[in-house]
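One protein chain is absent from this view; the other protein chains keep their places.
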Amino acid sequence: MSTLDTTPSTPVTPRWQTLLIRPETMTFLLLVVGIFAGSQLSPFFLDINYILKSFTLYSELAIVALILTMVIIAGEIDLSPAANMALSACLFAWAQASGIPMPVAIGIGLAAGLLMGLLNAWMVISLQLPSIIVTIGTLTLYRGLAQVIAGDKSIRVPEWFIGVDKIMILGIPLPVVLFIVLALVLAVILGGTIFGRQIYQIGTNETAARYAGIRSARIKFSLFLLIGFVASVAGIMTASRLGSVRYDLALGGELQMVLMAMLGGTYIFGGRGTILGTFLAAWLLVVVSTGMIVANVLPAVQLVVLGGLLIVAIIATNLIYSRTQR
Amino acid sequence: MGENGAGKSTFAKILAGVHRPTRGTITLNGKPVDVTSPIAAQKLGITLIHQEPISFPDLSVAENLVLGKADDGWFSRVPWAQMTREAKALMDLLGVKIDVTRPMRGLSIADQQMVEIARALASDSRLIIMDEPTAPLTPREVETLFVIARRLRDEGRTIIFISHRLEEVRALCDRVTIFRDGNKIATEAIANLSDADIIRLMIGRPFKEYMHKARAEIGAVALKVERLSVPGLFQDISFEVRKGEIVGLGGLVGAGRTDVARALFGVAPAASGTLWVDGKTVSINDPSEAIALGLAFVPEDRAVAGIFRTLSVEENITAAVPKQIAPSGFIRRAIERAMANDSVRRLSIRLASLRQPIGELSGGNQQKAILARWLLTDPSVLILDEPTRGIDIGVKAEFYDMIGELAASGRAILLISSELPELLALCDRVLVMSEGRLTADIPRAEATQESIMNAAVPRRVAFEGAAA
Amino acid sequence: MSTLRSILLRRESGIAVMIVLFCLAVGSVKPQFLTLDQLRIILLLTPLIMIGAMGQMLVIVARHVDLSIGSMLGVSAMVSGMLYRYVEVMPWWAGLPISIAVGATLGLGNGLLITLFRLPAIIVTLGTLSLYRGLTFIISNAKQIDRQYIPSELKALSQTSPIFGIPWIIFIAFGVAILTYLFAMHTRVGRQIFALGSNPVAAPLRGIKVTQVTLLVFAISGALSGLAGILYASRWGFVNPSNTGAGFEFQVIAAVVIGGASINGGVGTVLGTVLGVLLLGCVAAALPLLGIPGTSQAAIYGAVILIALVIDRSVRRQGIVGLKRAGA
Partner (left out) sequence: MAADPLKIVYIGKNTGNPYFDSITGGFEDACKSLGCEFEFVAPATAEATSQIPFIEAQIQRGVNVIGIAPNSPDALNQVLADAKAKGILVLTVNGDITGNEQYRDATILPVNFDIVGRDQVEMVGSLIGYEGEIAILSATTEAPDQNKWIVGMNETLKSDPKYAKMSLVATVYGDDQPEKSTTEMEALLSNFPNLKGVIAPTTVGIAAAAQVVQSRGIADKVAVTGLGLPSEMRDFVKDGTVKAFQLWSPYNEGWLAVHFAKGVIEGTIKNEVGSTFEVPNLGTITINANNSINTQAELTTFNAENIDQFDF
């Protein structure tokens, strides 16, 4: 066959260049800068044990942010997982405090998480409502229900159940280990399995994905279920770390989760992003937050920095992606 | 008038300021004018009535009439009473009964078009361009439209009426201009042209014989369709496609061909009708089910339904065969690369790297990659919807060769195309659809541009005293 | 008959009926709920939400959403509070234009980020929600502006009444609602906001300046948050960097969505929004009267938002189906 196509293809950009303008590179550089700045701000900052310990405080959110990354890549968003964490944790704690055996109580918490994911999935996929508004509604509802259940009091968990963050594996707290392991697993799933591949394809072009025989509704449904479930796991982990549960557990965590995903270069309109990016961004966020806290920086400045980072991150990712798009 | 893609709509949009011309001048009432935007067009008294009316569904009819009409400052008052009064007067003038205070949402397309016409009147347009306004209308509505159009003409307004319905053009127009392949072919008083003349002028490109491969053995029935219907889109479609056979599906844009294909493939399943694949009755409710049955579908609009623009060529090619590249769920890069490489070689896709985003390829190579995607599924029935649209002439020839080869290897092919020479060159039979119905099944021997066009152009029986 | 039917079918009638039924139900248990005095209480609960809801309604009609209103409220109230505290010559009324201007500026900031970089409003305002809140802390050095610094004339707006014992602040809120009505229904740009939200693709074809209209909408949302900010100082007599305006966005969005504004843009009425606000006010006033703990309030808001979404969805689906059928 003759090739008569006269339209020249664009020459491929060299690999080092594509690597340099990846958003993950930006995240990594920011992380380096953050560590440097932290060590300049306070002499107490640069201590690996302290950073690890600080990370445990954010590890539950970071774990959920990994799944959220997949949800965003698939072209949706979920703002409710932090509220989900609170409600599942409250249900779990309330169940075990009212005498239900621990395994059953944990089961109740996890089932509640799944159910909350199911409600989101049903409204977004079956009713085809925009996920962003739906999850703002469910975020209010879930946290509200947590408040109904727990009131203003905290519910204690038994002494033996406390301290998931005190379990060390090779000197690393268990929640951090879980985060790292989950990140590895999800990175493999997202980058190496057909399930992950199809998540990118749905997020890039859902119509084309359907035409290619990809069951996008099913995949999105499972992602919402997954994030609901993982949020409940994270909620119960938080309960173990704190030793008690209140309705305001992980309050405002949705901002942190979205921030981790966005800072890691996940594209808000779907189709792009990596687990590596979110992994780095989680550390970046911890470094920035703890750096400022240990330097006794006014918490107000932290709010400004976090809000500003979110906006800068989406502007930067948008620019990077629009450059590589054509 | 003109065939699909002759450039009628684009021309109309340039006149109305939606697109800018690269060169040339527009002369209006003897003066050269520059139509820079839709608003400028409106100020010049030019109104374009789009094929699918553009409206603001949540605003009232009256508001849709005046919106964008006069731009006298952001905070100037909206004169509701006057607006409603004027809108009512316009509707009365047009003789249509539409409550002008109701929102546009829920109006029939015909009524929406009436609103568009009223809008042209409201801004006192002297030149009204109607782009295929009758396509979605019932005969009675067409008649109403024509009565109004004639009255507007009698008032001294100019109307450009774009259509491919011979009868309508004959019934309404004084002169006809025929476009073909972006060129003006002829302008003539309608009385001087016979139907045959017009059809000849529309299609009259010199018939170019494409190389056609040796015909394959035509085998058993691979796909059979009976009385397939989706209310509002198409009715009672019945046909069959045999192994090794290339069946063309011709017709004008909007005839419902793509809708049939989408129904076959389970994208938008049919409301009623029966399907057989390889002699077995099947029901297909999702593309994945169609694929499992050995169907493949190269859709018409690559950007919307075909490619994953930002993903790699490799990933685009292997998108429909997850089980082959990932037998255990984990992607086997080596297999994937080998399959993609093989496809690239077989279809001679020009690219710099398999890892390159497909959006960087030329249109023809993107289309080849989509075809490659479907060939990997080893389909027994291949539906191609305008496979060569927007592709260079040289690459087209490659596609023709490939389609021939695919049939020769025993696949059944349903080829939807608006290009008559393409249908004539490739097909063993040509089915023609018009207004949602199958109007002809022409064997290769009898297929000519004229015979296809004759079946494709809708002919309305009665305009006079039309009772639907 | 048909006009009666069309009135009954309107969304506003539905909310009005809900309000009446709710009040009767509460009144049957607690008769004192059906007194004029209670009406005053309900009205006093609503002015800030009503003012915020007017801006948010316009934003939602334009197919966006503004999550930062609570923080904008906080910044504007704080700026005026700081001026009251440290600038002796500041007349009491000066806080009104200052807060409105501060709010409008912040809103314009949102609008610029959204239009310049083509970012989704929800993420931008999620970012500025945090950023503007931080700003409140920074300008105030995390110190509350106490009651004694808020001019008594300003506080009097919430307590003294020109007529019928209804405080000024309620008249201001309804005044804003009426102005919003006039703006939305009777100015060209107001209608352009609806057109833009109704069909963003068609809008530029009909000569609507999309960027400018979007900026204006966010500036209005900010300006009204600013007005709500200074009235917060009037109503509660203090400005606190962390409390003032916190959670405001959820109440406001709930009211607007209940009021029938469609998240798909183009649809929303001032009357519906006012009724949505009043319904929330009735709920808020009834809960303590019935002895229901305030902790269930958030859950009720959340449930109400979701129900409104589902209703909106089913109404819209009918509309689309109707259109298709008519077109066939």
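Which chain is which? They are A, B and C, in the order written, and residues in each are numbered from 1.
Throughout what follows, a residue touches a chain if its C-beta (ideal position, glycine included) is under 8 Å from a C-beta of that chain, and two chains touch if they have at least 3 such contacts.
What you are looking at is a predicted structure, and each value in this text was computed from that prediction instead of being measured.
Within the full complex, the chain left out of the display contacts the shown chains A, C.
The chain that is not drawn here is touched, among residues A:Ile77, A:Leu91, A:Leu178 or A:Val294, by A:Val294. Here the missing chain is touched by one residue of C:Leu215, C:Val270 or C:Ala285, and it is C:Ala285.
Contact with the undisplayed chain is limited, among A:Leu184, A:Leu251 or A:Leu319, to A:Leu251. The set of chain A residues touching the chain not shown comprises 42, 44-45, 47, 50, 53-54, 57, 151-154, 156, 162-163, 165-166, 241-244, 246, 248-252, 289-290, 293-294, 296, 298-300, 302-303. Taking the whole complex into account, chain C touches the unshown chain at residues 30, 32-33, 35, 37-38, 41, 45, 133-134, 137, 140, 142-144, 146-148, 152, 158-159, 167, 236-238, 240-243, 246, 284-285, 287-289, 293-295.
Rule of thumb we're sticking to: only the chains that are shown with their structure count from here on.
Fewest steps needed to get from chain B to chain C, stepping only to touching chains, is 1. Ranked by separation of Cα centres from chain A, the top chain is B. Centres computed as Cα averages put chain A at a distance of 43 Å from chain B.
The distance from the centre of chain A to the centre of chain C, with each centre set as the mean of the Cα atoms, comes to 31 Å. The set of chain A residues that touch two or more partner chains is empty. Those residues of chain A lying in contact with chain C across their complex are 123, 127-130, 132-134, 136-145, 147-148, 151-152, 247, 255, 258, 262, 268-269, 298-308, 310-311, 314-315, 318. Only residues 65, 113, 117-120, 122-124, 126-138, 142, 241, 250, 253-254, 263, 293, 295-303, 305-306, 309-310, 313 of chain C touch chain A when the two sit together in their complex. Of all residues in chain A, those touching chain B in their complex are 1-12, 192-195, 197-198, 200-201, 204-205, 207-215, 271-272, 321, 324-326.
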